[in-house]
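Structure incoming, see below.
Every protein chain except one is present and positioned as in the full complex.
Note that the chains are named A, B and C in the order they appear, and that numbering of residues resets to 1 at the start of each chain.
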Amino acid sequence: MHYHAFDHYHAQESRIHHLDPRVKVLLTIGFILSNALLPDGSWLAFAAAWLLLLWANDQTRLGLGYTFRRSFVALPFAIAAVSAIFSPLGQPLAEWNLGFITLIPTDFGVVRFFSILARSWLSVQMAILLVATTQFPDLIHAFEHLKTPRTLTTIIAFLYRYLFVLTDEAYRLLRARSARSAGLPGKHRGGSLFWRAKVTGSMAGQLFLRSYERSDRIYNAMLARGYSGHIRTLNPHTMQRSDWLMLILSVLLLLFIQIIGWYR
Amino acid sequence: MLLSPTHLHIPDGFLSLVVSLIFWAATVIMVGLAISKTNKTLGEKQIPLMGVMAAFIFAAQMLNFPVAGGTSGHFLGGALAAIVLGPWAGILVMTAVVAVQGLLFQDGGLLVMGANIFNMGILTAVIGFGLYRTVSSAKKGLRLTVSGIAAWLATMAAALLASLQLWISGTSRLEIVVPAMLGVHVLIGIGEAIITVAALAFIEQTRPDLLTSEKTASSGGRSWIIAGVVVSMIAVLISPLASASPDGLERVAADFGFLDAGQGAAYQILPDYTIPFLGETALSTVFAGAVGAFILMGLLILLGRSLRRKSVTSEH
Amino acid sequence: MPVKHKTTYPLTLPDCEGDILQIHELNFAYPDGHIALRDVSLNLCSGDKVALVGPNGAGKSTLMLHINGILRGEGDVAVSGLPISDENLPVIRALVGVVFQNPDDQLFSPTVFDDVAFGPLHMGLPENEIHQRVDEALAAVQMQGFGERLSHHLSMGQKKRIAIATVLSMQPQILVLDEPSAGLDPRARRALIHLLRDLPQTMLISTHDLRMVQELFPRMVIMDEGHIVADGKATELLTDAALLETHGLEI
Partner (left out) sequence: MPVKHKTTYPLTLPDCEGDILQIHELNFAYPDGHIALRDVSLNLCSGDKVALVGPNGAGKSTLMLHINGILRGEGDVAVSGLPISDENLPVIRALVGVVFQNPDDQLFSPTVFDDVAFGPLHMGLPENEIHQRVDEALAAVQMQGFGERLSHHLSMGQKKRIAIATVLSMQPQILVLDEPSAGLDPRARRALIHLLRDLPQTMLISTHDLRMVQELFPRMVIMDEGHIVADGKATELLTDAALLETHGLEI
């Protein structure tokens, strides 16, 4: 039972797929940073950023719908920003009397709200592109070569590897529980809420213990293969000329977007 | 949204750059400390352990059980990780978890990841471990009770800090976001507490050696207690203040003189981006919130230093 | 040794239309599009003991998960005349006891007692009956007195027995066991064979252990690539070397 659902990588032959993962990571972060730096209401700049995104999307050959479909993961959080519409800074646009409370949307508030949405929506799509075009192990290598502490990247590599093993295990525990969650006609079934919670907690404990003991065995496996407290890796990536070109080009585009945003 | 599993994972775009960077700084410092601490005191064996434990936190999030009304418990795991693995390892584990949630699943943004790690990994470890440590040599019943309370409080504190960050960033109104987030997390926190307690009870029953105070003692006793209790107190004090009288927070900040002292300077250092749309009052709130974060950071750094001294002396 | 018990066990197939389990043209694909079952039809009669064999990935486990509705494919599955549907599910789970291949997948409670009592508790039985059923189930697998032990600290063979007890305590009419003998040492495997021979329930057991089939099962079903490719008397199928060879089996 494999949980493929976790892998968002889409194998495809494209220029973006072949780009050095370091470049992709830097550009994604640069893009998100650029969105954060744009002032509220710089619609033209947001539109330019969107064009850049569409272009990148097109290059990946995933189909324009791909990021779009998945881009709504962050949307539910927009509710947190709704209250920005009623910011006291700015001119009132209307007055909604709901009986117990009076809401006054302001021009400033509305601009702010939609700016937050635009930033978030653009940023999340770029992050989606990144993982769709980069195998996760390559992503880890990229962070490693961008000087993320080795301890952390190693933990993340283990996390990724055992994510599949342990979610399978969790899934099988759930399956075992539901297989025996029987009932008889005319009898209350399922026991008390407290009992159900306790069972679930035991399952968490069970899973914990298995994970813990497994880590012991893995450590032994590492020792057996010469591990001595220091993880080494080969660098499977080299920056090509095309990688540098892409990096420089994109940074220029991002600067251009900033100029549009601030001096429109 | 507040009921969705992403309730605490703030996406990109929702926090201002200042807030994002401040919390990145705090997170980087804490994670750096955690790395050097775990390398020094716990040894190489910890790396696979922390990796597998991080995967465990993920997997445990799949185990939910039906609570009333169709919501189901969603497990954060920060307190549990800190209690069982010790606070430093707990922080690293949660950092890996939040990083992968953001990178792989877009569950939480990248620029705001510092804040997400701080809320869900560092704050929960300080509260979870700090409170647990006050009773770590007590009887089983008391220990389990306290760890349940700690898990609940850690969830509440994470929700509170996330709301404050949203407010300071000018994304949400304080009087709306705080009660909404806290209200929802009262329930979610109970799920967290139940799973934490039941999991600890299970471990206690099957492998009591994993919970012996020998390991926890080596990761620093009193300073964690102080940090845990102080941070919990701050959270407990701020919550009613923020939800009952939203102006209260700002007044407190003004009374302490943070506002006057901070305003002018900040104006010059950061002239551009908060000001065009937030104005003076909002900027001052940035400080009110940041001060909380800094107090916390300072405490933790002091703590780290005292720990380091201790471990150096114990090496001889 | 292997032939010792043959005479004590009826090696004829019961003659019925499948009164306890009917599977009719079942098809199933996993969410990733992988087709795991193709037009599977299978009938079981009360008291039948049927072995399900086939190479890794043939679809045996997938088929077994359909019998108590954990997976739901296209086609008809009925247990004791009840078609699988949401409202029948609790009753069907009381009728069908599934034991997974790995006992670690089966046991999720801290103590043996908790685990064996889970099914009866969930069915809402009264407390004294729960205790009685747990005792009986543990006795059936010769694990009396293990109630307070931690499942986690048992040996593999002991865990396997407890896993079987967790479904026996529910007194199901059909036992569905997924590779119960894998990983057991020869002695534990022998004990398992004795246990299965002595249990009266209808059984469907998947295994790679064709010598166990030879010894224990009158009827055998061979699966490969999602199809049922043979269904008949074990004694006959096991002598068909060409058939076994084609499906990667050997005795």
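In the analysis below, contacts are C-beta pairs under 8 Å (C-beta built on N, C-alpha and C of every residue); 3 or more make two chains touch, one makes a residue touch a chain.
Not measured: the values here are computed from a predicted model.
Across the entire complex, the residue among A:37, A:140 or A:209 in touch with the chain not shown is A:140. Only one residue from A:33, A:184, A:222 or A:251 touches the chain missing from this view: A:222. Seen from chain A, the chain kept out of the figure touches residues 2, 4, 7, 135-137, 140, 157-158, 160-162, 164-165, 214, 217-218, 220-228, 232-234. Where chain C meets the chain that is not shown, the touching residues are 1, 55-57, 155-157, 182-188, 190, 208, 210, 248-250.
Please note the rule applied: only the chains that are shown with their structure count from here on.
Between A-B and A-C, more contacting C-beta pairs join the chains of A-B.
If you average the CA atoms of chain B and of chain C, the two centres end up 47 Å from each other.
The centroid of the Cα atoms in chain A and the matching centroid in chain B are 20 Å apart. Taking each chain's centre as the mean of its C-alpha atoms, chain A lies 42 Å from chain C.
Within chain B, contacts with two or more other chains are made by residues 201-202, 206.
Chain contacts: chain A has residues 169, 173, 199, 202-203, 205-206, 209 touching two or more partner chains.
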